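These notes concern the structure reproduced below.
For this depiction, one protein chain was excluded, whereas all remaining protein chains were kept in their positions.
Take a look at subunit A:
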Amino acid sequence: MDCVDFVELVTDFLEGALPDADELRFIEHLAECSGCERYLDQFRQTIAATGELTPDRISPDARQQLLTAFRDWRQQ
């Protein structure tokens, strides 16, 4: 396995979706190649940082309208 292949298999590896033989080659390459080891680690850090995103909020107006709609619905 070359680096150029390795970088395309990272998500499959992280998802446990690689066939056994490919996973073995992936790990062999990882153990021998500092560039790819770093690439995999940066992929993990990217995923972690993406998980920290604070979602956007809906506008106060939209929120207020929904609260009003909820109260109307409750009356029925």
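Definition applied: a residue touches a chain if its C-beta (ideal position, glycine included) is under 8 Å from a C-beta of that chain, and two chains touch if they have at least 3 such contacts; residues count from 1.
In this section, contacts and distances are computed from a predicted model.
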Looking at what's absent rather than what's present, what does UniProt name the missing chain, "Putative ABC transport system permease protein", "ABC transporter domain-containing protein", "NADH-quinone oxidoreductase subunit F" or "Sigma-70 family RNA polymerase sigma factor"? "Sigma-70 family RNA polymerase sigma factor"
Which subunit A residues touch the hidden chain? 2-5, 7-8, 10-12, 15, 17, 33-36, 38-39, 42-43, 45-47, 49-59, 62-63, 65-67, 69-71, 73-74
